[in-house]
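Excluded from the complex is one protein chain; the other protein chains are retained at their positions.
Chain nomenclature is as follows: A and B, assigned in order of appearance, with residue numbering initiated at 1 for each chain independently.
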């Protein structure tokens, strides 16, 4: 008796928590499908009397979302690919190749993790403007194509692959470079997939950096575009929520498909970090 | 392929892993490098493989100096202690990997791999992953992978230490069979003396990076060059009795005891030249005899029944213990007095460390 009561209580608390998390999302979807005359009313209606898909069309036509989508995709894909490649190479060197100054370089790089990214914004902005990269894909992509945190995580993973495998491959006539791609990378696949997923999410959602290095409308990524969009549609909440959903939806789909991977990846990264 | 090691030295920090090692291995021989952990046997193997480079000395394969050649160009196959199979590849892919690295055509590689699988009797397992295999099967895959590129030298680094006792005996016979079938020069590293003696043409015994003795198992067992070698081979281990010479290089007094032994019969005219020596008598070399023919008498203080034989622990005198192996024919109890003679007595310097 006591056990069932306890279980029920636990489920109730968990459900309240889940509702607390979900209500804003439900509220967004509900609002995005409302006719204009049902948006600004008190008490609010959760289920619209009629589903107005029009709102999405208006939102999509009101701003060049095609361009924003394209920008977000180009930036996310390039940043992710770039970071993974530089990370794999560096993690391999730091974990397998015994070269002079290796530990010193690694320590210096690790030490930079202490400094909050915001501190770097100004000099980076100056560097980029000197290079003439402001308001270009280069500015959005290149500075993010390497991450010491990812290198650290992957290095830990590479180090857990036994030395014997490396020796065996050498005896089998395998060069370092081939060993990295035919043995190490396939074996570290779970870790690499985690890094990819985390990078995709953080890059897709990134706000502060694009805000600073882009000026023109043509270079905006989705989160920036949405923020700008609110100026124009500040009171038409149904259209605004439709626009918000357009940006949130791809990530939610991505998340739903890969949630097992994401969650186990995050927990592993957290425990190690 | 003949292998020659000349004055090989290797240090790690302040530890001398291998000092001044000279070794010659004839073509087609299987030799074991034997010794306790940390004796430098695995380091020696890694030096021969090229995974490590010596600080000093040269290594020759046949007439060719290979000291500074990378492992991938030495034409060797190697089996590792944990097998080091690539976990994400099937058995077939694992065996084919060295051929792929040599850019051998896939069809040809496939054929060669299957041949090798037949030799090692794993042809039914080709499409499994290493994690789905037993220890013995993984071992066979590792051997097949090492041999598939037709190396001239096979190196085995404690290949049996992860297997259970029964499988170990089976696999060591397998290794011997395969080695003789393809007649490949093989170096086998182990810490297990029984394994080394049963499998090898010759044994190199090492301790603390130093050469101890290099000869056939039989010779090493019957003529150990020092106390360490004598003690390392044989189970239960050899008995050591400390003595001082009394007379003529033949009559000795036991150290810390009043018991005197006359060894004239045993030494067969070879008198002992030193003043203090250690006698070594293997437990199985004792003969239980009568009072008149005995070398000395002992009091039984313990008996261990081992199955096919019994171990008797006995005191010659206060604090001087020996172990002997006897058959079931004798009805012996604790407290009995036995009269013993010895078939064979080894003489060592007392100063030897073991």
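Just so we're on the same page, a contact is a pair of C-beta atoms (placed from the backbone, for glycine too) under 8 Å apart; a residue touches a chain by one contact, two chains touch by 3 or more.
Following the convention adopted for this analysis, contacts and distances are computed from a predicted model.
Visitor: The chain that is not shown, which UniProt protein name from "Protein translocase subunit SecD", "Protein-export membrane protein SecF", "Sugar ABC transporter permease" or "Oxidase" does it carry?
Guide: "Sugar ABC transporter permease"
Visitor: Check the whole complex and report which displayed chains the hidden chain contacts.
Guide: A
Visitor: Kindly state which of the options A:59, A:75 or A:93 is in contact with the chain not pictured.
Guide: With A:59, A:75 or A:93 as choices, the missing chain is touched by A:93.
Visitor: Out of A:60, A:81 or A:105, point to the residue that touches the absent chain in the complete complex.
Guide: In the full complex, the listed residue that touches the missing chain is A:105.
Visitor: Can you name the residues of chain A that touch the chain not displayed here?
Guide: Its contact residues with the unshown chain are 10-11, 13-14, 17-18, 20-25, 27-28, 31, 39-44, 85-87, 89-90, 92-94, 97-102, 105, 108-109, 112, 114-127, 142-143, 145-146, 148, 151, 176, 201, 204-205, 207-208, 211-212, 222-224, 226-227, 230-231, 234, 237, 240-241, 244, 247-248, 251-252, 254-255, 259-260, 262-263, 266-268, 270-271, 273.
Going forward, only the chains that are shown with their structure count from here on.
Visitor: How many angstrom lie between the CA centroids of chain A and chain B, rounded to a whole number?
Guide: Comparing mean C-alpha positions, chain B is 58 Å from chain A.
Visitor: Considering the complex alone, what residue numbers of chain B touch chain A?
Guide: Touch list, chain B to chain A: 46, 49, 51, 70-73, 76-78, 80-82, 84, 86-88, 97-98, 101-102, 145-146, 149.
Visitor: Would you pull the chain A residues touching chain B in the complex into a rising list?
Guide: For this pair, the touching residues of chain A are 162, 164-165, 167-175, 178, 183, 186-187.
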